[in-house]
Structure formats: structure tokens, C-alpha cells
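Sharing a structure, written as C-alpha cells. Questions coming.
All protein chains of the complex are present and in place, except for one that has been dropped.
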């Protein structure tokens, strides 16, 4: 084993310098210090998380602490938090020798990203113009987690082929692009996107795919033997799958309107996801020789319904509408893994480790379309007079907007997400192509040995042999 | 390895056709399409998840969105959801080569079952007679998860010995039987069963055991070498155990009365489960040669207290009462694994893979009895005048019922659960005995190779050997 590791180390020294001893600590320290300074200048508690809440309550005749937004959103926030760190992290542990990188770099990227997101989103959405400070509360924490989800989706395309420094750079730019894109879609276009089909999934997926396209590795076959799973790594990945699947109703309802908005978003997501599982299993079985199931599909395509119902989750999509969305997503996503992923790699030169095109890109676009159609089809009969205004926020400068127009703006929002994803991804991909980031050689991709101290698993077998003598 | 797989495939071709390439996709598609049509005809949002909530609030003088049932039950719902998908799923991953089937088929069964349960339970409990529609909200989602729990318990007895198609058929009938049984127990008999000791656990366990009895395999020893755990599969199973154990207070309190009902149910369950752990450890140690602990007991019997306190959880069982229930459950359940399971297999011809008789059947019956006794013993001194009426719902046509009579109806409820479980299980078992469902041959039981594309774990060792040269 000693020889083996020396062998790998020598061979990679010959070709690529993956030593990140100076770059990784430097980047982490500089960025964390910058965060502290920027937070010191800009970020304060909002009225509901500040000790002045007690006075605010009296002034506004709020009779109970339970009216604090914390109690409306905290349970959903914690579920979203689990999706970001355990869900995304463990979903990517399926590779036989990249589980440390999957769960560890996911952790690093998310922890950095949420801080930067609080600032970027704060400037756009939570700036108090009286004192120039960003005022944060529980909703900001949820939005920061959402923002980071976009970058973690992108990581799925790059898994195993980039260095942690590249991931941090990708996240810095990704969060920035996200905040601008989100501002355009939600505030300028006034599109609705509670679960982020467009803002999070479409953007994140095309951002990652575009970067992967720029970073195309023609000789990636050299590490083909590591681009696969072992039995227990597939079980680990199911932890990620299930926590994503179970908590997705919280994801889509976390920042929806208080009351019926959150309630309905949870129901719609629950139903869409249930439907997706059945069609995923059906398609997976249909395209294998003896009807066996493929873990790749079960781990990923079962989640597509949650992506696709994101935008419309708080609309009156109706229960059967949610089932229909889930139905098609399971089919499309599984077909994507079977037919489209190989095509993407061979013809379009996009190497997509986790198949985010099938899990996030296609279902995200579908979700944007479903959102546009269901917004355009909204009527006062179905929503009620007040319900329509509340659901689509036809207030203030948008008081005159009608559903059909709203549908158009929803569609425009989808285009913005696509443009930011593809355009941003290409630009950031070019930055990441610079030969300074310590990325692995082709034969060392998908291998934790490069960036982690990996324990020697053989020892235990040897020991057993020893003691049994 | 190639030879090995071919070998398995040939041998199973000779004896049993486990090809489910046509049946599994067909069943999934037909059922999912049926769900869409039935949901389209029957299912709508209820008043709290509909956009008309805003008008409803005004009409009913509800001052705050926080009064929406969503905020009373959503945290418990998500915990229950985790129990269903991660809890049940991972608890069954203990087998060395059936973890995919455990967690994957659990996923499939539950995703189908919750849809069918929303319909079946909806017709009985949530039908709006004005428009003939089922109106769903968060409580329906919880009840659907509960309903599916019955079928997942049954799966525990069948684990490794049935095909996914059989599981889906078992679920279709199981959910149907459950909904009828639940209606009789809760509505006609007006028995209380917040945590489902009778409705869920007793029914589910005897349903599964009866099916297993009908499907008895005399030559199951042929796959004996796979009916056991390896080190890491036992650790995976502990994920299931712990999430079930931790979230059981949410399970038993999820649909209890707002306020003190939910509060008390959580406390009682917390205490019963804590007590069970100590007596399980004690019994496990007592019956092994040198006092060693057996993982099977720790994984399963520690949960028996949650089952047994289900019915009485919302009653004034009192904290020490909960501890006593847990105390005996740990003992009974562990003794069941040590003495009763072998007896069950050898004498009664019931092969119970996960030992659901010890975890669900006996504790479930015990829970029904505890519920009947504590209901019969309820007094106005302990409960208060209003408290007694509230807790047992002595209202409307049940306004004249007194605790002693209620105790009798509780006992009757337990009998109904037993009858439906045993009777239903035998009938469904006969259906599943038909030679059309693609079940595995005796020598292929407990083996993921039959229904899953399984990665070849040796490769990594070979690779290490290669590179170390």
C-alpha cells in the first residue's frame, strides 16, 4: 500500500501539481477575514431577531411571541439545512473512492457560500435604507441555503475532477451571479419561484454544465476504474437521496406565504415526489435486460418531481396536477440517464459526473414552464379575489398585472436563469481553466488520495489474518 | 465475478423466472395513471391549504396565519416522514446483501402507498359531502404516512423473499384493508389510537406474518449464508433504528389533540422508549454466553416501547406509567427474538425476516391492552371535567359514553385490528402465491443480484493490487 501511494503521488507530481498547501489555506483565510469585515460593516439583526422585538411587539399590537417569523419558518429552515449539507453531500458519496471529497467539499463550499450569499442577497433584498445595513432574520438564512444549493448542483457536474480551490472560486462567482439573477427574476420581472425551479435548479445546473464543458477532459477514461460505485457507497448515497426526497416539501414551502401558501406548497411537493418514484422505477426496470433496477436512477431521478414542482408549488396546481408533473419528470429524468448523458458526453463534450442535466436541468426547465402555464391559467374563480392577489403579489407597482401577463413574465424569468447559467458558467469555466488551481491529472480524478489523508483499509484484514494464526 | 453472476442467473432461470421487465413497469404505470385520474376526480385542497384561506380567516375571526393547522403539525409530519422512509428503510439494511432491496423497495412501496392511502382514507374521513370531493391538508399527509407504515411493517416479515411486484400488490390490498379497519376502529367503535398500536402495528404485523405463513418456504436454508449481517450493514441499520427511536414522540403525537394532547403524547413516548433501551440491553446481555450484546436486539427491541405506548400516549398515563410500559416491552421483545422467533419458524412455519412479531405484533397488542385499561380507568378527578370529554371525544353521538365503556370499545378495536391483519394477510398471501409475480427461488433469497444492478466490489481491491506493483 505504501508503494501504491508513492506511485500515485509520483505520477501526479510528474504531470500536475495538486499541492494546495498554500492556495487552499490562503483562500480560506482571506475570504473568511473578508466576510468578518463585510459583516461588521453591513450586517445586523432584523427587528424580529433583535432585543428591540419586545418594544416592536407593543408598537404593532402583536400579542404573542409566536407571531415572530421564526416560528413560521424555523422547522422548514432546519429541513432545508439538512438537504444542503446531508442531502447534497451524501447524494454524491456514491463513488467508490470519492466519498470524502463528496461530503467534505460539499461542506466547505456550502459553509463559505452561505456567508457570501447573506451579503449578496442582503444587498438586493434586505437592505435597510435608513442606516445602510442588511437586516437578517430566519428568512435570510433560508435564502442563503437556497443560494448555495445552486452552487452545489453545479458541483455535481464537476465531482471528482476539480480541486477544492476551484470549487471555492466557482462558489464565489456562482453566488454572485445567483443573487443578480434572482433579483432580476423575482424583483424586476416579479416572477414567482417559491421552490426555485428556475432561480436555483435551472441556473445551477446550466452553470455547472457550462463549466464542465469548458473544462472538458478528453482523457478522462484514465480514471474510469474509479468512476463507479461499490455496494456500501451506493447505500451511503441513498441517505442523501432520502433526506432530499423527504424534506423537499420543506424546501418548496420554506419561503412561501404564511398560512395556505406554505401549506399548499408542501402538499404539492409531497405528491409530485411520490409520483416520480413510481415512474422512475418503471423506466429503470424497462430499460435493463431482465428488468433489474439501476441504483443511479433510484438515487437521482426519484427527486426530479421536487425540482419540477418548485415554481408552481404555491400555486393552485391542484393535487392531480402535482401528480402529473411528477409522472413526467420520473420518465424524462430516467431517460436522460439512459440515453442523454452518454450523448452529452460523447457529442457535446460535457462530462456530468452526477447527471445533473437529468436531475436539475431538464426538470428545472420543465418546472419553469409548468409555473408559467399555471400562472397564466390562474383565475379568480379558482383562487378567489383576495387569494389571487395574495398568491401572485399583485400589489404596489404590480397591482395591475393579470395572470396571463404574469405567465409571460414567468417565462421570461426562465430565460434569464438559462442565460445566467450558461453565460456565467462559460466565463467562470475559463477562469477555472487557469493552471493555478491545483486540479488533478486525468488519471487521478475521482480519487480522494489527492486531497485527503485516506486510511489504509487493508490493515484490518491483515490484522485479522495475524490474530487468527 | 462475471462467472459468478452468470451462474446465479442461470440457476434462477432454471427454477424461477424473476424477470420483472414487463410486470414491474406495467404495474407502476397503470397504478400511477390510475392515481392521477382518481385524484383528478376526487382530491382537492382543504380550506387551510386553499387560497380561499384568507377569506375563511376573516369569516371565522382567525387573527393569525399561525392558527393554520400546518403550524401545529408540520414539524411532526416531517419527523414521521423520516421514520417512514429513512427509519423503516434503513432498519432493514442489516442484511449483508439486501440493503438495496431494503431501502429501495421500502421507498417504492411507501411512495405508492401514500397516494392510495390519501384516496382510501379520504373517502372515509375527509369527504366533503357538498361536492363529493376529498379535501386534503397536512393531517391527511400524516395519516397517509401512518397507513403506509402498516405495509412497511408487513414488509419486514417478507424482506428478501418477495419480488417488488408482490410488494406493490401487498401494499394495494394492505392500504385498502387498513382504511376499512381504521374506519371501524376509530369512527364506528370510537376507539382512540393516536399512535396506532392497534390500527398500525397490530394490523401491520399480523398482516405481514400471515402473508409470510402462506408463503412459507421449506427450503429457505439454501440462502442461509445471506441471511445475516456484516459489520457495516449493522451500522447502517442503526441509522434506521435511531431515527425511528428519536422521532417516535412525533409519531405518537402527530395527530393528537392540539395543545396538551400533542404535548403529553410526546412526553409519554419519550419516557417509554428510554425505559425500553435499558431492559433491552439487560435482556440481551443476560442471554448471551459472556454477557455480550446482540445487535439484532439493540436495533429492534429498543423500539418496542414506542409501539406499546401508541394508543395510550395521549391519555393521562402518567410519566411512571410510560416507564412501566417501556420496561416490560424491552423484556418481552428481546425474549421474543431469543426464544419465540425460532419457535415461530420451526413450529408455526412463519418465516419472519426482521422479527416483526417481536417489534410490532406483541408490543402492538400490549399497547392495545394498555390503552383499554387506561381508558377504562380514566376519572374526572385525574382528567378534569372538560379534559375527559376532550381527550376521549365524548361529544355528539358519543356524549353519553363513560370511561369503562370506552375501555370495552378499545378492546373491541384491538380485536378488529387482529382480525383484519390475520384474515387479510391470509387472503392476500394466497394472491401472492400465484406463480406470476417473479419472486426469487429459495437459493436467491436475500440477494440484491436478482432485482438490482449491483456494483462489483472486488474491483477496487484488484485495482489497489495493480497500482501497488
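Order as written gives the chain letters A and B; numbering starts at 1 within each chain.
Just so we're on the same page, contacts are C-beta pairs under 8 Å (C-beta built on N, C-alpha and C of every residue); 3 or more make two chains touch, one makes a residue touch a chain.
Since the structure is predicted, the reported quantities are computational estimates derived from the model, not experimental observations.
Novice: Which of these, B:188, B:286, B:402 or B:434, touches the one chain of the complex that we don't see?
Specialist: Result: among the candidates, B:286 touches the missing chain.
Novice: Given the contact definition stated above, which residue among A:16, A:192 or A:232 touches the chain not shown here?
Specialist: A:232
Novice: With respect to the chain omitted from the figure, which of B:243, B:337, B:409 or B:437 is a touching residue?
Specialist: Here the residue in touch with the unshown chain is B:243.
Novice: Which one touches the absent chain: A:138, A:153 or A:296?
Specialist: A:138
Novice: Of the residues listed, B:230, B:348 or B:373, which one is in contact with the missing chain?
Specialist: B:230
Novice: Tell me, which residues in chain B touch the chain that this view leaves out?
Specialist: That gives, for chain B, the contact residues 1, 3-4, 7-8, 66-67, 71-72, 75-76, 79, 96-97, 225-226, 228-232, 234-235, 238-239, 242-243, 245-247, 249-250, 258-260, 262-264, 266-267, 270-271, 273-279, 281-283, 285-286, 288-295, 298, 302, 316, 318-320, 323-324, 327, 382-384, 386-388, 390-391, 458.
Novice: Under the stated touch rule, tell me which residues of chain A contact the chain that is not displayed.
Specialist: 9, 18-25, 28-29, 31-33, 35-37, 39-40, 43-45, 48-55, 57, 64-66, 68-71, 74-75, 78, 81-82, 85-86, 89-90, 93, 97, 99-100, 103-104, 107-108, 111-112, 114-115, 136-138, 141, 164, 232-233, 236, 239, 438, 450-455, 457, 459-460, 463-464, 467-469
We adopt the following convention: only the chains that are shown with their structure count from here on.
Novice: With chain centres defined as C-alpha means, what is the inter-centre distance between chain A and chain B in Å?
Specialist: Their C-alpha centroids are separated by 32 Å.
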